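What you see is the complex with one protein chain gone and the rest in place.
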Amino acid sequence: MKHFTHIADVGRRGAYELIERAQYLKRDGLGERFSDRLLAMLFFNPSLRTRASFEAAMVRGGGNALVFDVGKGLWPLETVDGTVMNGDKSEHIREAAPVLGRYADALAVRSFAKLEDHDVDHADKLMRSFREFAGVPVVNMESAREHPCQGLADLLTLRETFGDLRGLPVTLTWAPHIKPLPRAVPNSFLLTAVALGCKVSVAYPPGFALHEGVLAEARKLSFAGGGHFRVTHDQQAALEGAAAVYAKSWGPKSEADVTAFPDWSITPEHLRTASGDAFFMHCLPVRRNLVAADAVLNSEPKKFLDQAENRMHVQAAVLDWLWNG
Amino acid sequence: MKHFTHIADVGRRGAYELIERAQYLKRDGLGERFSDRLLAMLFFNPSLRTRASFEAAMVRGGGNALVFDVGKGLWPLETVDGTVMNGDKSEHIREAAPVLGRYADALAVRSFAKLEDHDVDHADKLMRSFREFAGVPVVNMESAREHPCQGLADLLTLRETFGDLRGLPVTLTWAPHIKPLPRAVPNSFLLTAVALGCKVSVAYPPGFALHEGVLAEARKLSFAGGGHFRVTHDQQAALEGAAAVYAKSWGPKSEADVTAFPDWSITPEHLRTASGDAFFMHCLPVRRNLVAADAVLNSEPKKFLDQAENRMHVQAAVLDWLWNG
Partner (left out) sequence: MKHFTHIADVGRRGAYELIERAQYLKRDGLGERFSDRLLAMLFFNPSLRTRASFEAAMVRGGGNALVFDVGKGLWPLETVDGTVMNGDKSEHIREAAPVLGRYADALAVRSFAKLEDHDVDHADKLMRSFREFAGVPVVNMESAREHPCQGLADLLTLRETFGDLRGLPVTLTWAPHIKPLPRAVPNSFLLTAVALGCKVSVAYPPGFALHEGVLAEARKLSFAGGGHFRVTHDQQAALEGAAAVYAKSWGPKSEADVTAFPDWSITPEHLRTASGDAFFMHCLPVRRNLVAADAVLNSEPKKFLDQAENRMHVQAAVLDWLWNG
């Protein structure tokens, strides 16, 4: 059974084909390709873009989506095997996942990293459990480890702007925040960008490294696809020559001080350091004057709006690939 | 770009045409006029009728609606420009509105008056910000200042009952409650009724005036359309001769004592004071034996149920006008 929970599900070539398919669907519309299709969406964490873009993709293709907020309308789920379930969790994923799979044609799941243990987050157990038990294709709407639909949307945005992505210099830079955030977005941008052939400069202050497992996977994708990445603590050096500057805050763990490097916040000067017409990228939501200055966010081209819109198109492509081959 | 956030968007003639269109759609059905249309609905405050009637209008016309409860499934939104966003609001309306506009064909927004400052409520900043940033038509599902779809539904109900509305005597009376409520409903009933030619008697106890800006707008609409209104603190005088009695509680500000005038609660005697067959109107939800007596609410004709149903029909007309001309 096909799933789309990690970039490894499709590899370098599959990622390329999904972006091509998304471009085609964006141009020609979805027709009725999701008629009779039902997507069940489970949110362990809140969402605006993700929910709206998946629902929009489904209904614009003639299908339907069910939305469940775990812990609100939905019982909390147990995921550990062998537990005596006498606590607050009244249902096990071993039942909840296959039951939803009986009603829907695919499950989409969002569950953020807990930021307590690098390796636990990286192992992505909840997402892998849904794959194991759902009985239908599972789609990742951001897991502890990856946010692969965001990665595809980011790269579709670059492809629409630049065409051929091979050798394109882009910067992925850490940014300040009020609290440590998961690394699924930077992970997926890095992995997808190198898979598509970009040259990625990753910059972050000491102590904010990405997980070694992600870097290893990025290295493998680089070799295969001609992409390249380097890692540095020097934001200025990472910015030089970049065609696009992707800013994103992340913390490695919940106790990290993400307010200690205010100069990493993106200003028009940072973009000028990059290149004459470098543009700002972000997955949104973005905290203004913390992650990036008003002057950056108010300037054209607002590619971050294209990134958001492209979520809908790449997700339509993913669902079309899962269901229609 | 067309919007429907205030009665001023359509004026006297436009309001009349929307009611005519609603009558037509109510009789003949919606067909597939909303096929391929997606409405995104944002609720900053809870809703029964509004949500159900908009969703029903969309799906009965072959379209779809997305529902977002701000602060639950959706991140809280910042609306002030220039803020350093290091508080509880993680997204600015400058991003949230256009992103939803990329997915949906219109945004519908509900955000009640805060009742802290008359002029702030009257300025209706949030609704105007959505108009500015959404990139698609915006519909008002009750804002700080107006509830124009309710106003249209109220007048459609009167038109179904009386036909020609010119010169029709109706009373809009304040009623007791447990807490001060926004004035969007009385504002919109007054504005729409005078625009359609009714003679409106507005009655409220001292201290519960409507905003002068609304009265000024009502005066202008009166002159243009033949309607008329007067304001009084004498509920009995306001009731005399009325064909319909619209009761609604409102407070001017959050500290007002809305329990101090229990006699303003509508009883069968109040209706008899009005006219032999005067009927009771209300936007619902209505607190029984506080706003109006059981004997009023249990009597035919329950026009308040027609008012609620007509929400669906006028909203279908509004969306049809926004999208299909």
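For clarity, chains are labelled A and B in written order, and residue numbers in each chain start from 1.
Everything that follows uses one rule, which is that contacts are C-beta pairs under 8 Å (C-beta built on N, C-alpha and C of every residue); 3 or more make two chains touch, one makes a residue touch a chain.
Keep in mind it's a predicted model, so treat the numbers as computed, not measured.
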item	value
Selected residue (touches chain absent from view) among B:Val120, B:Ile178 or B:Ala224	B:Ile178
Residue touching the undisplayed chain, where the options are B:Val59, B:Ala224 or B:Ala260	B:Val59
Options B:Glu17, B:Asp36 or B:Glu309, residue touching the unrepresented chain	B:Glu309
Contact with the hidden chain (one of A:Gly14, A:Pro98, A:Pro205 or A:Gly241)	A:Pro98
Positions on subunit B contacted by the hidden chain, ascending	43, 46-49, 51-53, 55-56, 59-60, 67, 69, 72, 178, 284-290, 294, 297-298, 302, 304-305, 308-309, 312
Chain not shown, touching residues in subunit A	36, 38, 40, 64, 66, 68, 72-75, 78, 81-87, 90-92, 94-96, 98-100, 102-104
